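Please read the structure below before turning to the comments.
In this view, the complex is presented without one of its protein chains, the others remaining in place.
Presenting chain A:
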Amino acid sequence: MRFASKRQSLTSIDETEGVGLIITEPEDLWHANNLIAIGDIVYAPTLRKVTTESLTGSTSTQKVRAELAVKVTDTSFDPRASELRVAGTIVNENEIAAVGQYHTITLKHTDRDIKFTIWKSQGWDSVALSLLAEAISETANKDVVFAVVMQEGVANLCLITESRTLVKQRIEHTIPKKRSSRKETEGGMSDFYGKVLSAILGAIDFNERSGIPKQLLLASPGFVAHNFRAYMKEYAERKGDKPLARLVKEAAVIHTSTGHVHSLNEVLKSPEAQKTMRDSKFTQETSLMDNFYQKLRQDDGRAWYGVQPVAKAIREGAVGRGGGVLMMNSAFFKSMDVAERQKYVALVDKVREDGGDVRLLSSDHESGQRLDALGGIAALLTYPLHDLDEDDDEEDAAQVQEGSAAGTTII
C-alpha cells in the first residue's frame, strides 16, 4: 500500500484529513481491514446497481460505475479471496443514489491500482497512525512461507505472510490402525500423503513469480513430516517436476508436539524457521509472547493480562522505559465505540510517553491468537506489582460456597 499523493507523508497527516491510499497487492486489503473502523468514511470507486423505469413502465437494471463515499457500518474481510467489503450509508451527493441509502463497496486487488480515501471518525490518533505506518512500510518485504503442520491423519496447510497466517486448507483422513493388516495402514498413510501433496500443489501457484513461497516447512510429531518429505521427493522425481523438486530440496522438517494449527508457534520458534525469517515481524511477536508466558510462569508480578490489571499498571507508570511492553491485538480496535476506543488510545499514548514499547499484534497470527486467549491485552512491567486483580474478587464472595460440597475426586 502506498499514499496516493507523492507529497503525503506519515508525519504530515492532519487529524481530520482524509488519507488517500492505493492498493498495490492483495495483502493491502488485510491492512485496510484493520485500518477501517466503524464510523469512518471511505471514498472509493464502486459499482452500484441502478434501476431505471422507462415511460412505459418497464424497468432496466444496470451496473453503474461511480465514486461513492460511505459512512461505515460494517466491514467483512474474506481472507481467501482477499476481498474487503465495506458497507455503510452513502454520504456524498451523486447522480445515481440518494444520500443515506445503503451501499457496499468491494475493495480488491486488481491489475489497475485502486485508490481509496479514509476519513477517521475520531481523527488519526496514535493507534490509527501506527496501523497506517505498518500498512505503508510493508511493501518491500514479501517473504512468504508455506508451512504444513501435520500428524497422522491430520494436516493443516498454512501460508505465513508478514502480517498474517492463512490456514489454506485442513485435511483429515482416517488411517486404519494396527488392528487391520499392516498393508492397509501403509496404504492409508500413502493415501493421506497423496491427499496432502495434491492440496499443496493446488495451493501453491508455481507459475506466478511472486507467489512461490520462499520456503516450505513440514512440521509434525514423530516421523510423519519426515516421511512426507520423502514421499514428495519421490513424487517430484517420478513426475520430473523441477519447481517442486527445488522446493522439496529446501524443505525443512520441524518437530512439533501436535499437528494442530497452534503448533505453528513451535514451528516459528524452531531454528530452521528462524534462519529464514529472523527479522520478520511475526517471529518477533512469537518470541515476545513466549517471553510473556515465561514471565507469567515466574509469577513475580511483572507480567499481567486482562484489561483491568493492565490499565492499572499503566496508570501507575509501571509499563515504561526499560522493558515495559504493552501488547494489544490490532483487531481489538476494530469495532469499539468512541469512548472505549479513546480509553485504549489513552493507554497506548501513556505507555509511549513513559518510554515503553507498544506492540499491536495481528490476531491473524498464532501469537495474536495466544494474546487473544489472554483477553487481547497484556503487559510486561518494568518493576513488579502485585495484587492488581484484587478488587475483582469481592463481587464473587457470594458464590464461594458453591463448590464446597463436592470433594475433589481427581486424584
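The definition used in the following text is that contacts are C-beta pairs under 8 Å (C-beta built on N, C-alpha and C of every residue); 3 or more make two chains touch, one makes a residue touch a chain; residues count from 1.
Throughout what follows, contacts and distances are computed from a predicted model.
UniProt records the chain missing from this view under the protein name "Elongation factor 1 alpha-like protein", selected from "Autophagy-related protein 16-1", "Queuine tRNA-ribosyltransferase catalytic subunit 1", "Dynactin subunit 4" or "Elongation factor 1 alpha-like protein". Considering A:28, A:125, A:162 or A:266, the position touching the chain not shown turns out to be A:266 (whole complex).
Looking at A:81, A:133 or A:373, the residue that reaches the missing chain in the full complex is A:373. Chain A meets the missing chain through residues 172, 174, 176-180, 182, 184-186, 221-223, 227, 255-258, 260-262, 266, 293, 296-297, 299, 304-306, 309, 369-370, 373-375, 389, 392-393, 396, 399-411.
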